[in-house]
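Some chains have been omitted; the remaining ones sit where they do in the full complex.
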Amino acid sequence: MQAVLVNGFACKDPMAVSADDFFKAAMLDKPRDTEKSKVGSNVTLINVMQIPGLNTLGISIARIDYAPLGENPPHTHPRATEILTVLEGTLYVGFVTSNQANRANQLFSKVLNKGDVFVFPQGLIHFQFNPNPHVPAVAIAALSSQNPGVITIANAVFGSKPMISDDVLAKAFQVEKGTIDWLQAQFWENNHY
Amino acid sequence: MQAVLVNGFACKDPMAVSADDFFKAAMLDKPRDTEKSKVGSNVTLINVMQIPGLNTLGISIARIDYAPLGENPPHTHPRATEILTVLEGTLYVGFVTSNQANRANQLFSKVLNKGDVFVFPQGLIHFQFNPNPHVPAVAIAALSSQNPGVITIANAVFGSKPMISDDVLAKAFQVEKGTIDWLQAQFWENNHY
Amino acid sequence: MQAVLVNGFACKDPMAVSADDFFKAAMLDKPRDTEKSKVGSNVTLINVMQIPGLNTLGISIARIDYAPLGENPPHTHPRATEILTVLEGTLYVGFVTSNQANRANQLFSKVLNKGDVFVFPQGLIHFQFNPNPHVPAVAIAALSSQNPGVITIANAVFGSKPMISDDVLAKAFQVEKGTIDWLQAQFWENNHY
């Protein structure tokens, strides 16, 4: 029989719940491979898909590994605010405010050292970049949803399936279609799952 | 004395509230100028800044004018879902889903004729484009927040103040810095306020 | 097999969702018949029953047609605030505040012309009336729920099935039972669906 979905996830019989429904042997302490990623980063998100007991509880956690000069490229979480702390290395981080009169599209950025904390408010475009050419970086981030969602801007705008028409994008970015086509030709996998 | 802000807006003495606090002579029936906009559109949003009585009530409304071949370029609303109906003309509209396994970054699009209705879920990147080279288009859109926020992707990513470093953006979009610099050089005002 | 209901509506397998789940060929641009309605109006609501993708997203949209001297009679939405703009004609609109000390049951009303915007806060009794004896009127309204509900006061109070006892209503309205019976005898269909 098909499972019953609440918020898209199965709702377990309360009599059958156990500690395992609130646990994940996640190995968040281990460095993850950043070499396969074209942007030099690897996000390991533990959300309701890994821990069924999180359903409706409004939180998730992630480890992010950054290669030297690697980055978690501009992206948004449609349903969550993110709070991040640096475990290893240094990160240049920022978010861009929305289109508000007088202060539209301000970049709020900061260089974070080990142990610093930064907040990326819900739905705003943000990024983290490891400026060190030799040393990797690691962060732990938490998100205010059990299913925060991730939209990597480059993938969603220039790599959707099917593609957004280059008429739309050329006008949006105020460049000729050739530039858009070039951007669309850069195939890459996103680094979030 | 400084006004007291709730959600960033003044909270009026209940004894002084009147019908005018729930009203805006908005002229949403009149065509708006789309010529000053580089993308060929003009968004007139009536939210809590125009109607103080909307505070905490969770809704706002907008009229959008599109020049022939004009568009409301890819953008998100960090705090609202949008529902739109076409009053005049034709629109090619779409949104891109988030990074989910198996179905990452799907473009869900549709050609809308007069009277059709389409939904853009909260936080997802979406656009509307008028494919007709001769005839303008008009839509009414409603949003599920009194202060939905708007992030125009091109402006936030390539036009923030200050700019996001081209190191970050070149890697994010997997192109050389020259392409990024060219994108950043296209100055334009956003069409949302 | 019976469909699984969330908020009373079926929750679709995410792998099977398409653009059609966010779309309705609603013909909201077309005048609707107001002659069958005893109150001279016709409400076409596009909510989660027409667009399954709206489930949990908290918004819906409606077109309302008013005959000359027609009205959308006093009613409430138990789960939504409404924002309305006039597309054609003129409307006399209003809502009544609740029983608060000093300012109980104030009528906040306004004459709206084309393009004006008015807000009816959640759960308050409100109406729209077309004062023009010759010209119809049209409005677009949006509601802050995918399933706002509608309670037409006359229908719910004097036309429920079964009827509320005339003992209860005679005392409530401080009139003799004959007046209540007369009110209950006016059978009519509501204009919302």
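Order of writing sets the chain letters: A, B and C. Residues in each chain are counted from 1.
The rule is short, and it goes like this: a residue touches a chain if its C-beta (ideal position, glycine included) is under 8 Å from a C-beta of that chain, and two chains touch if they have at least 3 such contacts.
Since this is a predicted model, take the numbers as computed values, not measurements.
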Complete-assembly copy number [criterion: all chains share one sequence; 3 shown]: 6
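The criterion applied here is as follows: only the chains that are shown with their structure count from here on.
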Between chain A and chain C, centroid-to-centroid distance (C-alpha), Å: 41
Between chain B and chain A, distance of the C-alpha-averaged centres to the nearest whole Å: 23
Interchain centroid distance [CA atoms averaged], chain B/chain C, Å: 28
Sequence positions of chain B contacting 2 or more other chains: 94, 121-122
Partner chain B, residues of chain A touching it in the complex: 38-40, 69-71, 73-74, 76-79, 92, 94, 96, 98-101, 104-107, 121-125, 127, 129, 149-165, 167-169, 171-175, 179, 182-183, 186, 188, 190, 192-193
Touching residues on chain C, where the partner in the complex is chain B: 14-15, 18-19, 22-30, 46, 50-51, 53-54, 57-61, 63, 80-83, 85-87, 94-95, 100, 102-103, 108-110, 112-122, 140, 142-144
